[in-house]
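Structure, as structure tokens:
Apart from one protein chain that is not included, each protein chain of the complex appears where it belongs.
The letters A and B name the chains in turn, as written, and every chain counts its residues from 1.
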Amino acid sequence: MHTTSRASLALSISVLVISGWAYAADPIKIGLVNETTGPNAEAGAYTVNGVKLAVDEINAKGGIMGRPIELRIEDNQSTNPGTVLAYSKLTGEGGITAIVGPIRSTQIQAASPTIQKGGLPAMVGGTDPSLTKVNNPWIFRLRPNDSYSSRVIADFGLNSLKLKKWAIVHSTDAFGTGGMKALSAALQGQGITPVLTQGYTNNSQDFTPIVLAIKKSGADILATYMTNSQDVGIFAKQLRQLGVGVPWVGSPSIVTDTAMKLAGPALHGTYAVADYTPGSSPEARSFADKYKARYKLDSDVYSSWAYDAMHLLKFAIESGKATEPDKLRAALLGVCGWKGVEGTYCFDKNGDGLKGYNVVRNENGKITYLKHIDFKD
Amino acid sequence: MRTPDAIAVAPARAASRLPWIVLIIAVGILLPLLPYMFKTSDYVLNIFMNSVTYAMAVLGMVVVLGYTGQINLAQAAFFGFGAYSVALGTVSYGLPFWVALALGVGISGIAGVVLGLTTLRLGGHYLAMITISFQQIFDLVAVNWIELTHGPDGIAGIPRPSLFGHELSDQRAFLLFSTLVLYALIWFAWWLPGTRLGRAMRSVRDNELAAGTVGVHTLRVKVTAFTMSAVLGGIGGGLYASGFSYISPDNFNFARSIEFLTATLLGGAQSAFGGTLGTVLIVLLPEWFKDLPESLRFLTKVYLAIYGLAVILIMVFMPEGLWGLLRNAWGRVRKTAPQAVGKIVPLNFDIKVAHRTALLKLENLQKHFGGLKAVDGVDLEVMPGTVHALIGPNGSGKTTTLNVVSGIYRPTAGKVLFDGKDISLMAPHDRAGQGMGRTFQNIRLFSTMTALENVMVGGQRDNNPLQEGHDNLRHRALSALEFVGIAHRANEVVRNLPYGHQRYVEIARALAGHPTLLLLDEPGAGLNQTEKQELVGLLKRLRGHGLTIFLIDHDMGLVEKVSDKITVLNFGKKIAEGSPQDVLRHPDVIAAYLGEGPSGAAARA
Partner (left out) sequence: MEALANNFQVLFQGLALGSIYALVALGFVLIIRTTNVVNFAQGDFAMLGGYLMVLFLVGMPGNPDLGLPALGLALPYWLAIVLTVVAMGVIGIAFNYGVYYPLRNRPFLPVLISTLGASIFLQNTVLAVFNPQPRPLDKLVGVDGITVGGVFLDSQYLVILAFTILAVAFQYFLFEHTLLGKKLQAVSQDKDMARLLGIPVSLMIIITFVYSAVLGGLAGVLVSPILFVSIGLGSAIALKAFAATIIGGFGDIAGAIVGGLIIGVVESFAAYYISVPYKDAYAFVFLFLVLLFRPQGIFGEKVSEKA
């Protein structure tokens, strides 16, 4: 053999040995139920980005208690039955410490019995309030639920913008309908009845009837719970084309990267509640910068909560010094004051970790952070 | 009516299949018991639960599409009716599971009837659109009528039933139960094609026009098929709801209907086993894709694209599905057994005619197509026990007349009287029920069925003076086939028979129904001289038994030999009538045939 070949062989062997020795500890397996394929694959890609960023960061610093994280991604095909199958596969595999995902409330609902049977902590990103009200001890919600988003919207609109004639536009899926109900309730609690409540089915191609209805109702403030970026884009444009300029406070979907690209100037000047805003805290800023540097894309809510989930799991495992499900669960419930990208987490007994939202504004295409509104209950 | 391709395998001897049947039964019993013997993960149980309940819906597709040839893209809606009935019934209204399931099956069935009734006017692409519309409306209602269906939130906490005091809350127990239900349904779907209804369904699939003419109530059969499909879907949906304890609208949408359709076609639409096989594959394939080795892992990103491509390839190369493929490979090994003819009872004709006057009478019959007067005031009488021919140049209205007589067209004006009764507006299958039989110019047999089965369908007409029972029908059919001389080929699929034999099967099919009047549209078409001689002999024998025959043909030699009376049409009007000698030398008739003499006309035939 040539000297150079012998040298490189020796080098390779030593590298292998060293790296093998560095990771001689067996990995901690964490599952991810993700929408890799199917209609929601767009969001799924971002979630994986956030998760991988966290995993690589953690592993670069030696992993959790010296053990690297091994990610087990299961594709749920963006469907409910797929989520059930993905969860049952992961919980049945053995050796998995915790599972992250998904973000869709209806998928989480479908998998709830499976999660309960599986007996592993599930870190979910869905905001339907009922998810943590089904006495499922294993569900931990990493984002503030919609009862809070609606209260923040109501609070901001009534107290900061001081407007009382509300029009609520919402998609008729679980997210939109739940949000609408919660917002109506929050407003009613302040003695206000919305002047218009209008639903639409996802992927509507034309919002003219709704815009005309808004005009007719005389509303002076518009609140929305919309799911798809395309719907946001078309609606926003038609709103402006037909001359509606009232203040608009929307759910987080109007400040996603895609929605803003599609709607362009039509969304300038709008407000939104968002659980993830880069400008809201040093942690958020740092995550946004790292994400951008690595992926050349702007970070968003699909990636932020999953990033938090990973880091939170590390924190909880290390603080409880255990990966056993019951101990990890206790450790998670005990977390209070941990600063994530989404906010400061403090878990209540139902598994809700966050109870407030940021209010942000779209100023000529840039999202500026205005304030954070929190609730105690 | 176009049909999916299929090659039917003739019924084989039971004895040679016995070891396979035992094996299949053994596997069938063993499979649902495996989870009790080995620790099975929830994942696997969920997959099986999916497969079992989807398979029930797919069996519905086998019945309506595979057996009856009707496209149904709303199967997920029927699946949904069952699921929502169980979910809402148990969770919102507190009904016991069995009551809710029965309700679901009932509602689903009614929906099936409604959809089936739409086939009265439509078929093919239109039916596809109607079923798609139905499916889309179901989806929209499920999502938006929140007060009733809980909307997109879905319904959680659906309970499990108890059976004879045993709670089926254990996943394995419920799976076992559902599997047994599936087996029962598979057996039903396997048994169906050989029944009277099953034959009627297949005849509608293979040739709906002919089916109606030989006495099949085509609308009733199609409605029945849709109802069965809906019921099967409803059962599957109800069990699905309880099996997964949570349902939401996106489980019962158009995409799911497409999945059911694909599973049906992949496995093989014409077979209960094929449908089941297809379902298992559709459920498992995406999961298998996820378990690919690292080098092939990129395929998971594109597996849906491959799936789409695979669908095209299946349609091109495997139209009978996997099961068809397996069966063909198997079928090559066995040959069809010839039918023993020794013990066949001679055909009896049972001809009862009420009056000695005309059996068939056309009074000033008119049939116009827009401005075209195909039949323009024809008066005609066919006497009982005679052979009466209708001839004329091309386009003179002969076939149109025959079609009006058999009920395929409604007359624009005038009357058709059969044995004294006005049948002008009667549907074709009812005319068959009165004793009218018919054959077609372009042979219209049920191509995937055997000669025997074809003829049996003919014997299934209403009011057929035949004793009840499968054996009696079968014997009647064999007698008819023996009469026309091809009983030894009774078990062969008619598509494989030579042209001349197919003709005879068509005649036998009509004869099985004890006709008093036989309408023959160019029976000599496509036959050579020898075969025509045989045909003449056959027709004379039929007349000898008292049958009345009304026929169209272009071969003047044949017409001359066999007819008692000839009517000549030209441009929709009668131009001559009388005995063959008179008519065939009549100057007007010769002129109508463009100046050619009778020898010229005969040479042309």
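Simple rule for what comes next: a residue touches a chain if its C-beta (ideal position, glycine included) is under 8 Å from a C-beta of that chain, and two chains touch if they have at least 3 such contacts.
What you see is a predicted model, and the numbers here were worked out from it, not measured in a lab.
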For this session: With touch as defined up top, name the shown chains that contact the chain not shown.
Result: A, B
Exercise. Which residue among B:148, B:184, B:284 or B:315 touches the omitted chain?
Worked result: B:315
Seminar exercise, completed: Only one of A:59, A:136 or A:204 touches the unshown chain, namely A:204
Exercise. Which one touches the absent chain: B:92, B:133 or B:463?
Worked result: B:133
Seminar exercise, completed: Which of B:403, B:448, B:479 or B:502 touches the missing chain? It is B:403
Problem set entry | chain A, residues in touch with the chain not shown (by the definition above) | 39-42, 44-45, 172, 198-201, 203-206, 208-210, 212, 216, 229-230, 233-234, 241-243, 258, 261-262, 264
For this session: By the contact definition given up top, give the residues of chain B that touch the hidden chain.
Result: 2-5, 71, 118, 121-122, 124-126, 128-130, 132-134, 136-137, 140-141, 143-144, 209, 258, 261-262, 265, 298, 301-302, 304-305, 307-312, 314-316, 319, 369, 399, 402-403, 406, 408-409, 440-441, 521
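Basically, only the chains that are shown with their structure count from here on.
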Seminar exercise, completed: Within the complex, chain A is touched by chain B residues 41-47, 50, 140, 143-144, 146, 151-154, 156, 244-246, 248, 250-251, 286-287, 290, 300-301, 303-304
Exercise. In their complex, what parts of chain A are in touch with chain B?
Worked result: 36-37, 74-75, 77, 79-81, 84-85, 88-89, 91-93, 106, 109-110, 112-114, 117-118, 128, 130, 134, 172-174, 177-178, 199, 201
